[in-house]
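Left out: one protein chain. Kept in place: all the others.
Take a look at subunit A:
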Amino acid sequence: MAHAKSFIAPLSRCNFPSIATSKPEFARLTLLPYQSIRCAATGTSANAAKYKRKEQPGFQKKKKSRSTFIQYDLKNAEQFSLVDAMQYIRAFEVGRNPTSSKYEMHVKLRTLKNGPVIRNRFRLPHPVKTDLRICVICPPDSKAAAEAKAAGASLVGEDEIFNQIKEGIVDFERCICHMDSLQKLNKAGLGRILGPKGLMPNAKTGTVVKDVGTTVRNMVGGSEYRERLGVIRMAVGQLGFTPEEMQRNIKAVMETLKKDIAQMSDRISKEIHEVVLSSTNSPGFSLNGEFRSPNSVPTKDLSNPL
């Protein structure tokens, strides 16, 4: 079987191109022995070419890989003052729901590709309020429960929550457990439901705490950032913020960033290269660090709701 196939295949391969070619070639087809030899010859050369191709990339592969991200010159870049950027962004967000659109900030760093990344969590002066629902597991009538509720937790309790979760109702995005309730939680056997969602309280992730109130407060108003591919991206404000509020928020972000960079070891150098402000529906505006330019609109105009 294999033999028969191997004879047919080269023949068909030869026939195919010859149809397209000129007449003298067609005449050659009648000489069968010659033809078969020719086919064999082309077959080997194709094989040879295949092996050759395999070898070639090996030689070229020794290209030096880059250890830093590509840097660009900002000399010719168009940069905006904060007020100008906000005027544009508010125009882009016209008619949107002001609670759903957010200002975003992108900070490009000069850093190594394989170095340590910078990450932290802190509170903005004007928190970007997200409707983060937090579940706190602690005895419902304890002092901790009252603290958690005051700090903005949406679900507080023990057995009620366990029953709810067992029924499959998980309507929260974070889960915190008080130290004293940990045993009860472990007994309830919720790991199977909460574990895959990453909601199971655990001392390692810092979700089993003594002081529930402050943890919840930090979670509600806090924001987290992390460097990815040399850029830090984070939400810095709601669309309804005034330029002054945005300025305070951006300043706070930059100060924490600088502090965190300074805290890293001396061998690693990270520098801030570019700061870009954008929003949910707008392009990014590179900021030049100034609050307002000589011909920007008065800040009062940008203060009222969209």
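The definition used in the following text is that a residue touches a chain if its C-beta (ideal position, glycine included) is under 8 Å from a C-beta of that chain, and two chains touch if they have at least 3 such contacts; residues count from 1.
Here is the rule we go by: contacts and distances are computed from a predicted model.
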### Query
Of the options "Ribosomal protein/NADH dehydrogenase domain-containing protein", "thioredoxin-disulfide reductase (NADPH)", "Trafficking protein particle complex subunit" or "BHLH domain-containing protein", which is the UniProt protein name for the chain that has been left out of view?
"Ribosomal protein/NADH dehydrogenase domain-containing protein"
### Query
Thinking of the whole complex, not just what is shown, which of A:P98, A:P127 or A:G222 touches the missing chain?
A:P98
## Note on the structure
Considering the complete complex, of A:L112, A:A146 or A:V231, the missing chain is touched by A:V231
## Note on the structure
Note that subunit A touches the absent chain at residues 5-6, 9-10, 12-13, 43, 46-47, 50, 72, 74, 76-78, 87-88, 90-92, 94-99, 106, 108, 229-231, 276, 283-286, 297, 300-302, 304-306
